[in-house]
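With one protein chain removed, the remaining protein chains of the complex are shown where they sit.
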Amino acid sequence: MSATRTLESTEPVEPAGTAAAQDSQPSPLKRYAARHRDATSTGAALLIFIAMLIYGQVTYGSIVQYSTISNLLINNTHLVILAVGLTFVILTGGIDLSVGAVIAFTSVAGVMLAQAGWNPYLVVVIMVLIGSSIGLVSACLIEFFGMQPFIATLSMMFLARGLASTLTTAPERLDPESPIKKISHQWKIVDGEKVNDLIVTPAVLIAATVVVVGLFLIHRTRFGRTVYAVGGSEPSADLMGLPVRSTKLWVYVISGTLAAIGGIVYTSRLGSAQNITGIGWELDAIAAVVIGGTLLTGGSGSIIGSVIGAFVLGLMNVLITRDGGVRPEMTTIITGGILFVFVLLQRAIKGRRG
Amino acid sequence: MTPAPIVEMHGISITFPGVKALDAVDFRLLPGEVHALMGENGAGKSTLIKALTGVYPIDAGAIIIDGEQRRLHGTADAQAAGISVVYQEVNLCPNLTIGENVMLGHEIRGRPFGINWKATHRGAQAALAKLGLEHLDTRLPLSSISLAMQQLVAISRAMVTDSKVLILDEPTSSLDAPEVERLFGVIRRLRDQGVAILFVAHFLDQVYEVSDRITVLRNGQFVGEYPTAELDRTELIAKMIGKELALLRSIDAERMHIRADHHEQPMLAATGLGRTGAIAPTDLEVYRGEVVGFAGLLGSGRTELARLLYGADKADAGTIEFEGHKVSLNSPAAGLSHRIAYSSENRRDEGVIADLTVRENLVLAVQARRGWMRPLPKREQNQIVEQYIAKLGIRPADPEIPVKNLSGGNQQKVLLGRWLATQPEMLILDEPTRGIDVGAKAEIQSAVVELSDAGVAVVYISSEIDEVVRLSDRVAILKDRRKIEEIDVGPDTTTATVVRIIAGESAT
Partner (left out) sequence: MTIDERVDNPSGARQGETPTARSTQGWFSRILGSDHLWAIAAIAGLLCINLIKDPGYLSVTYSSNTGAFVGNLVDIARAMAPLLMIATGMCLVIATRGIDLSVGSMMAVAGAIAMEYLSNANAPASIGAASVAILLAVVLCAGLGAINGVLISVVGLQPFITTLVMMLAGRGLAKVITEGQNTTAVNEQYRWVANGYVLGVPVVFLTSVAIAVLIALIIRRSALGMMIESIGINAEASRLAGLNRRALLITVYTVGAFLAGIAGIFSTGTVMTVDVSQTGYQFELDAILAVVIGGTSLAGGKFSLAGAAIGALLIATLDKTVVFLGVPASATPAFKAAVIIVLYIAQSRRFRSWVARATRPGGQDVGEVVAS
């Protein structure tokens, strides 16, 4: 497959044959564009986000203010964390459908353990470990038994969702005094007029840390570069002697781990957990990643883009709520529509590449 | 004075289920030499290379690298032992930058934290400079440079690891002459730096131009090792193909003398046919029973023109008249319905359908023309299948096995059979003999001769100009995406005539 892509992309180069044509330097602007081709779709997502902010501010007012922005941050921490995890997987050309169910299972299990009187710090560690192990199982199914990522993570989605349901089908409440709740403790950074305060929670900091660590992994480690290489051309990466197998294992572990962290953050904010928590969130996260400019075929995209994508979705919900006139049943159509527009946009940017 | 070998392989055997791919093969490689590995397809060249790079585990024998016996468990092991490979189809990541591709897995880490990109790109620059490629911008995506340059980048990558052994598996098959020259320059430069180079190619001229010694394999067995200077071409071919030499000679001598009558109406007449960025507007006439060769380097527009004649790509200028009627060829299906057939140069991606059986591959185009509603009756299918398996000598002669299990040459024959089964009036063959063994080559060429005798118009494209000249009645010469000349092939027309025309134009 890679060879096809290579051939296609080299096709439109100047009349081949003359080495001189290759040596000629393109204009600086062209070179800049060529170097940062991947950033264009992320830039488009950012532009749309800003456009939505301005539209919201002009139409409904009080969007660009401390309280709304704080809520946007706080309410989407879990989505940001999920999207970062999925970015790793999708960059390798894989997919992880299990993240929503992982949230359900880890949070139900965690809350029940906490209720049973376990040490809350231990509980948090256990929750994270559950997520990592589910990721590891997906990875093993994919790598050692040749299961397609879609099917492997789909079965882990079913497994985690089913396990959560066997634990309980009723909402499990977290003790309000539990230290896990502290993750969503609200710190007032700026005390604005009335309720217009800039508020930050530890959860937001956790999400920010996840993003920073993710950025570091992807851009400044060999592991991260291998992730891109695998997505670009797996056979090539293998022949280059890169650790393809372990890299593909790790991305699913990362995704599972981050799903669990997302689950912790969400549980702490909500104060309860249920087996139906997180249904369809894998699709939200995939949508965020795609809106952020990452190609589902792998090899191209960025974590920053996925973060922006998550906020585009979050802001869309805010605007729909604010509008009030949009019937709730239209929400999914609008989400679908936005996703569609972004996919078309990417298609236009990337040109006709299968 | 012979230096100690850097690689020694003794009694290497590899068995795949049902096939002995390598049978007690010996091989040695000296530092500072260019060593050609020769043999037909299926001789075991690729398997030997994969054994040396740890892709396949060996069943018997020993691999000694730098005096030390090694067990290799993958490309990474081989790299650690100082062995790098550049494959025929560039194995780099088109989505990453040139510099990243050169340095992947060897990025320079350190201050401030993680990978130091500045230093890494400097490293890449240095590696490229070793091959005289310092002008490349390492921050551009790999996909922005030509395939030939990508190949050189792949070699630079191999040199980053300070490889002592560089294996080049058919590096020249998609390069044109100046690009090959450039590659050879790089190879010589590396050889002089003491790197041992193992070189596989199908083109004899290239082997003689660049190699110091030759090892010949046949049917998974070691035939011999010879200094290049002491082995003449005929001998080499004889060693590679054994008894089939006579067949090769007979094809060489074969020249058809049936001339198409140019006074009659052309079967196909293209006027100002062109496509922006692919081929400048071109006039071309093809007559019944005539072989028209397209000669030109890769990227000269020869494939692009052929694709327009079939409808594989849409022309944005000009017209095509087929048997006196103006036709619009806007899809392959349209071409097929006018009994034009086009066999692509890219057998793997645009030719055979790997997982379908030989039978299905043979009837596919016929079926496509009939439409899905009218399936080809079993009886007619069998007739087509039996006819072309016998006529083209497809081996194994079992129509029910997936075509991917056939050798390259036999896949090519299946592809040819598919088009012949549509009973074309005009057949376009783009590189039908690339990468296949001499025996299959001869069979395909005689099929072309037979076809034109039967009144079919054939357009024949090959990067081996002597092949084009030998088979064609008329040769259209293309350069820089336009047709520059058309010559009738006479008794005194040779490869040199064509080459002079291509070269001559560039002087003006």
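Chains here go by letter, A and B, matching the order in which they are written, and residues are numbered from 1 within each.
As a working rule, a contact is a pair of C-beta atoms (placed from the backbone, for glycine too) under 8 Å apart; a residue touches a chain by one contact, two chains touch by 3 or more.
This is a predicted model, so every value here is computed, not measured.
Here the chain not displayed is in touch, across the complete complex, with A, B.
Per the touch definition above, the residue from A:Val64, A:Val125 or A:Ile151 contacting the chain not shown is A:Ile151. Residue-wise, the contact with the chain that is not shown comes from B:Ala333, picked out of B:Ala229, B:Ala333, B:Ala397 or B:Ala496. Looking at chain A, the residues touching the absent chain are 1, 3-4, 95, 141, 144-148, 150-151, 154-159, 161-163, 165-166, 169, 235, 238-239, 275-276, 283, 286-287, 290, 296-297, 327-337, 339-340, 343-344, 347, 352, 354.
Although one chain is not displayed, chain B still touches it through residues 15-19, 21, 41-42, 44-47, 50, 55-57, 74, 87-89, 169, 220, 310, 312, 331-333, 335-336, 342, 344, 348-356, 360, 364-365, 367-376, 398, 401-402, 404-408, 418, 435.
Just so we're on the same page, only the chains that are shown with their structure count from here on.
Annotation: 43 Å between the Cα-based centres of chain A and chain B.
Across the complex, chain A is touched by residues 74-76, 78-79, 85, 87, 89-97, 100, 104-105, 107, 109, 113-115, 135, 137, 139-141, 143-150, 157, 176, 178-179, 182, 277, 297-300, 346, 349, 479-481 of chain B. Contacts from chain A toward chain B in the complex involve residues 2-7, 9-10, 12-13, 15-19, 22-23, 31, 34-35, 37, 216, 219-222, 225-226, 228-229, 231-233, 235-243, 299-300.
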